[in-house]
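One structure coming up, written as structure tokens, with questions to follow.
All protein chains but one are shown in place.
Chain lettering (A, B, C and D) follows the sequence in which the chains are written, and residue indices restart at 1 in each chain.
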Amino acid sequence: MSFFDLKGTVKPLTALKQFGKKPHTISYPKESKEAADRYRGFHYNDIEECIGCGNCSTICQNAAIDMIHIEGVEGKKGDSGLRPRIDHGRCCWCALCVEVCPTGSLSLTKDYLYVSDDPDSFLWTPGVDNPEGKDKISFYTTNEISLNDFKRIPMPELEGMERVKSFAEVVLGYNEEQARAEASRCISCGLCTEACPEHMHIPEYINAIATGNDADAVRIIYDNNPLPEMCGKVCTRRCEDVCAIAVRGEPIAIRWLKRYATETALTSEITREIVNPEIKEANGKSVGIIGAGPSGLTAGYYLALRGYDVTIYEANAKAGGATMYGIPKYRFPIDSLDKQIEYIQSIGVKIHFNTKVGKDISFKEIYDKFDVVFMGVGFPDAWSLGVDGEDAKGSMQAFRFLHMVNSGEKVDIGDKVVVVGGGNVAIDAARVSRRLGAEVTILYRRRVEDMPADWEEIEGAEDEGVHIVPQGIPIKVHKDEKGHVKSVEYLKAEMVPDERGGRPKPVAIEGSNTIIEATSVMAAIGQMGDYSFLGKEFEDKIKIERGRFVVNDKQQTTDPKVFAGGDAVNRTADAISAIADGFKACKAIDEMLSKDKN
Amino acid sequence: MDSIWFKLLGVVVSFIVAFTVGMTYMGLSRKITARVQNRKGPPFYQNFIDAMKLGSKTSAIHHGVMQHFGPAFLMVSSVMSLMIIPVLNNGMWFSNLNFHGDLIFLLYIMVFGPLGMALGAGQTGNPNSAIGVTRGLSQMVGFEIPWVMALVALMIQYHTTSIVDLMNIQVESGTWLIFSSPFAFIAAVLAMLGMFRYSPFDIVGAPTELASGPMSENGGKYLFTMMSSASVFAFAKLTLYVDLFLGGASNLIELLIKTFVIYMIPVLYGVVSPRYRTEQSIRYFWGWPTFFGLLAILYAVFF
Amino acid sequence: MKKYLILQKNIQDKMREKATTLYLGPQHPGITGNMMVRLKVEGDTIVKATTEVGYLHRAFEKLQEKRNWLQSFTLLCRFCVPEPDPVEESYARAVELLEGREVPERAKYIRVLMLELARLGSYMLWYGGQNGSLGLYTMGQWSVGDRNYILDLFEELTGGRIYHMYIWPGGVRRDFPEGFEDKVLRTMDYLEKRVKDYDDLMFDNAIFQKRTQGVGIIPKEKAVEWGVVGPVLRGCGIRSDIRIDDPYEVYDKLDFEVPTAEGGDIWARALVRRQEVRQSIKIIRQVIEKIPSGDYYNPIPNPQKWTLPKGDAYARTEAVRGEVGIFIASDGGTKPRRVHFRGAAYVHGITLLENLLVGENVADVSAIMNSLGTCPPEIER
Amino acid sequence: MINDKNSQKIVDFIQNWARKHSIWVLAYGTGCGAIEIPPTMTSRYDAERLGVRGAATPRQADVLLITGYLTTKTLKRVIRVYEQMQDPKYVIGFGSCTINGGMYYDSYNTIKVLDKYLPVDVYINGCMPRPEAVLSGFAKLQELIAQGKANGAQKYKDNLDWYRENQKKIIPNWVMPEYNW
Partner (left out) sequence: MDELKTKIIERIKANFQDATENNSFNYNRLDFNVNKTTVPSILFYLKDEMGFKHLSHITCVDWLEEGELELIFIVWSPVDKIKVFVRTRLDRENPVMDNIDMIWRQAHTYEREFREMFGIQFTGLEAPQDFLLEDWDGPPPMRRDFHTEEYASETFFERPGREDAGDVREEIIKRSGEEIPDFAKKYSR
């Protein structure tokens, strides 16, 4: 031992001064420190807010989250009816599930204490088993810090004032990079497929786009929709309404992605090459289809694939029905439709144009000639306004107007147009009128937010300088000396809440008469069917109620040999429903006929 | 009063006292250590609970007969030490089985326990135990030298080998030996640090090296025996120090105060010290403690 | 003469075979985690040391192949539990390197704050471990207790005490909560006071010095070659620190020193660490002072569809134990092709430890392991 | 004299009380949960207040903490350690991994369900459980001991064959390592 190290011996003894100090100990469980404001403890799930998209379950790298049925939660469109259950024998409290929850219903709480001798008691359904967690939420996401991308990739469009110069397509479509980026926002939950009348395989094709397999995406799309390019452009996209991302942000642009995918197949030949459909051998049965609208084409296409001999009778010079004649070309260019019709024809579907059933050929003839008849006749007529002076020159149906414009006829509308109505047709008519050089006012009974038209369309119309007058009820069309429309008189309306709980009703305010000048008035308040072609014999056989065919869930009318679909059957009156009808009818027809065979 | 039965009764009572006090002291030391370590620490009676729990263990695995001897020898050694150390100095109560030459006997008997441990630990076959025992024995060689020197100095100085005589000398002269032979006291106290096996001299059972060394294969009842013998032995040693240097105690309260003060020296020093390696501790004991021991002997011889 | 040497060697080998075998671990209080060191001992001197690892092998790297780029991130902090953040940081940086993702300036500062807090926390544990291995338990009670104050800060900032899962590709997960800066500064004030107490108890302690000086010496000229990194290398007198050699985040904008000490023994390593605690506190103060406002996160795309370009990247971070690196290889998919973790303990805990232990006293094994920062989960992954 | 039944009851009560207030924990960090043991044992949370303290060897320990996942290699040692412990002994399972595999549910080297291999008395929720949770785990164990319900060791003895069968299923080489003293 060297010399005595005094400092080294005495210095440590100063530690003994701690003896008199207050201990640092927290006497748990007598006293305890509260967990931090951001503590990641047990989960809490707001059962009401949750839509059961299962994104939490997918992101969980520990397979700790199960989606289960719980009492009191029923599935509906946009809600799978399943709710997450956490296995605390797996959970690692990383809170990735919270970060990706699109609704923000899932969060973590400050609670973390659970001790048990029963290992089976660690399965918890958050929100159900710990309702008290609501007040202790600590780790949650806001729109800014969520891992979901709530901002849609903006769709490149023509400038508002540029658009009105021509009928060029307004929407330019995503380029590849944008499409990949937009597709990768999708969380693949599949809630959208239920809302889609046709139940397209949305998560699958979006995923294919996201991973760069556009061809696969096209194949998946063509699996149950033969007119995807049309849908990609003009679909009413109810899928986007229920999109999980839409709860807190902008929905995935499902429509635009479909459009992107189908546009990668430039011609019908390329489409045929990509889709490479499997066409069954001809089975000798034949199907006659009336109307080459979406439902007719769909039924025709898939029946042809199944080996049937399909013939379509179309009254107009071009196929497509309402999508051809009802939709303005700046939304849906004619090439694009032609491409699809060509493709469908290439599969073997025969289309007789300019053949109006009831005039050029009788229904009876068709009925007898084919094993099965499918009617996709649509609504060729429109409701009139029912006000004074409607017979004036320059007063017309918006639907007719669009038809004429689309078939290339010249329509004189003057320079001031008033469109009455708030649906897509009204907006279309207004925007077409803008392109024809008129100043346009839309007169609508209710508020702007009540308009049934797509918000994108309404915005587009406003961008293009369409003037929207909400809460206006037209009462009279004034004529000038030549019997031409001079102006429209309308009453202002106030919204009165409906006592029965329906949507508020507009009630005209007496004496609030206003007059707008107009050179033409277009009514866009609804369409109706024309079933005169059936003839006496079939009018009894095939039941019609409230202007629509009565069908069962297989699209079969009261005559078992006749099927129907499209606007003439369903109330939703959009292309995708028509396609769904066609597809459903196709399956039913196939089932029926192949049963006959055996 | 000189009846052997009476003395034996005294031994039994002092054993109970020793056990209780020893346990409580250890509990208190845990509490005090805890406070220095900024925490609250266990209740002072925690050691009793621990002992009860160890006693209530229902199974006891052993590796052979010799393993029983380890704790048994320890216990025997502690009790025998206690038997010959007079607890109080009033000559009547608890003077126990002292005799002339008991100081020398004590020197032997205090080594006896660790030797028994060595046998027991050897039987377990656990190399940790074996190494621990080796270390314990080498370390003992270290602190025995200043300890023996201190005692020899006392013997030379006061021409007696009896503890009672030494106590009586203090009582009669009114001066404690701590003042009349300070060097011996210093040497003995420094040796005591080693004897108690608190830090820095706890290499024997160092958990981070040897997984508690000799004790590593002893659980339950073995550990209970070891624990109780350690507390008895601690009390015996403390009493011995009080008897030798602080004039003994005339009643229990005085005894408790004096022993506690002595006891605090190794405890508090242990709290702030890391442990020495074996050879370092031997070098330590053969350094200053031995030097003081020599001084004490010289002092005794020449003054 | 040659014959004699062979004979001597044979005798030595025979003796070695007969030497007592001592198993440190896997259940052993002196081992720093769940691993084993098999020691051949002659008397108290070690003649051969063999490590046996694998008790904690959870196959992280295999699991990461099955998880996507974001899911992998939650596994990372389990690589080395005492100081998880450098691993997260390495991974985040490797991913950012491969993807070319920018990180906002504020996030970089927050990351530095996290890393330094983690460093402090880990050093607090080291204080406890190093002294515990030497029998000075008071130190452990103090420092590990005080470490809780740092963990409280983590809890406040990240929501977790131990597993922060906070530094992720693109930035950090959350911004500072309200009043966090003050809390950090207050904790730093407290720790500064406490490290003085630690010095009194530990560094000024004669016994501590005796136990550590001249034990476990790494020769300076061999150190780099042997793969020694971090504070251990700096304890050999070599100024080497990834924070200055291969600067990342904002370390090049901060003012700090890289302490070194000569000697290469446990004492030198302890001195380095003692200084580093102070440097860390200094860095944290600077971060709080200089941190800019702005974004803290450059959002990644939807994690389920997030792909990284084909290629590989390797990012290194200076942790308490030394160089901690993550190598990632991507095949262009949503999941990593390979994630490979490089921990300092992988070298320190096996080859270096086996090397150093020979000739040392059995009593010093635990102390040497602690001074090297051996961390078994890091070795085994 | 008090009759046997009552005296047995009293003895049981006292023994359980002692066992309850003196819990010696084996210092074996089997997994990452071991990181929260030092804070639990040191000044901030100070488990020693409750009579919880560390024990260096299995012989002296009452409680085996399975701090998280167990690799098959560790499981072998843990079984060995558990069997070395003396009755009554308890096992506390920490965190998710001991309940159903936790993060490592698909790892080829870790077990998922601990109670197939060892009897577990108390499970603590968390990954990792904070010191408070660990302490409440101990509190739960104390409660069970006081009620005499913590009888995992007995269960292990009674069903040893079943446990052995499960253990041997994943430990192909049942020969214990050479340090088999």
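Heads up, the rule we're going with is that a residue touches a chain if its C-beta (ideal position, glycine included) is under 8 Å from a C-beta of that chain, and two chains touch if they have at least 3 such contacts.
Because the structure is predicted, anything quoted here is derived from the model rather than measured.
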Problem - Touching partners, among the displayed chains, of the absent chain - result: A, C, D
Fill in the blank from the handout: By the document's definition of touch, the residue of A:69, A:280, A:350 or A:369 touching the omitted chain is A:69
Exercise for the section: Could you tell me which of A:199, A:478 or A:554 touches the chain that is not displayed? Expected result: A:199
Practice task
Decide which residue listed in A:25, A:57, A:271 or A:527 touches the omitted chain of the complex.
Solution key: A:57
Completion exercise
Contact with the hidden chain, among C:218, C:270, C:350 or C:363, goes to C:350
Exercise for the section: Spell out, residue by residue, where the missing chain touches chain A. Expected result: 52-54, 57-58, 66-69, 75, 80-82, 85, 87, 89, 119-120, 123, 187-191, 193-194, 199, 201, 203-205, 207-208, 211, 216, 219-220, 223-224
Problem - chain D, residues in touch with the chain not shown (by the definition above) - result: 72-73, 76, 99-101, 105-113, 116, 166, 169-173
Fill in the blank from the handout: Residue positions on chain C contacting the omitted chain are 53-54, 57, 59, 61-63, 65-66, 97, 224-227, 229, 240, 245-246, 304, 312, 314, 316, 323, 325, 327, 329, 337-338, 340, 342, 346-347, 350-352, 355, 380
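Just so we're on the same page, only the chains that are shown with their structure count from here on.
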Problem - chain A and chain C, separation of their C-alpha mean positions in angstrom - result: 54
Completion exercise
Between chain A and chain D, the Cα-mean centres are separated in Å by 57
Handout entry: Whole-Å separation of chain centres (CA-atom averages), chain B against chain D
Key = 35
Practice task
Could you check chain C for residues that touch two or more other chains and list them?
Solution key: 21, 23, 28-29, 74-75, 138, 141-142, 145-146, 163, 201, 205, 207
Completion exercise
Shared-interface residues of chain A (touching two or more other chains) are 12, 15, 18, 23-25, 27, 61, 92-93
Handout entry: chain A - residues contacting chain D, complex
Key = 23-29, 32-33, 61-64, 87-93, 112-119, 122
Problem - Interface residues, chain D side, partner chain A - complex - result: 43-46, 49, 93, 96, 98-103, 105-106, 113, 115, 120-127, 129-133, 135-137, 139-140, 144, 149
Handout entry: Touch list for chain B against partner chain D, complex
Key = 30, 34, 37-42, 46, 49-50, 52-54, 56-61, 63, 124-127, 207, 211-212, 215-220, 223
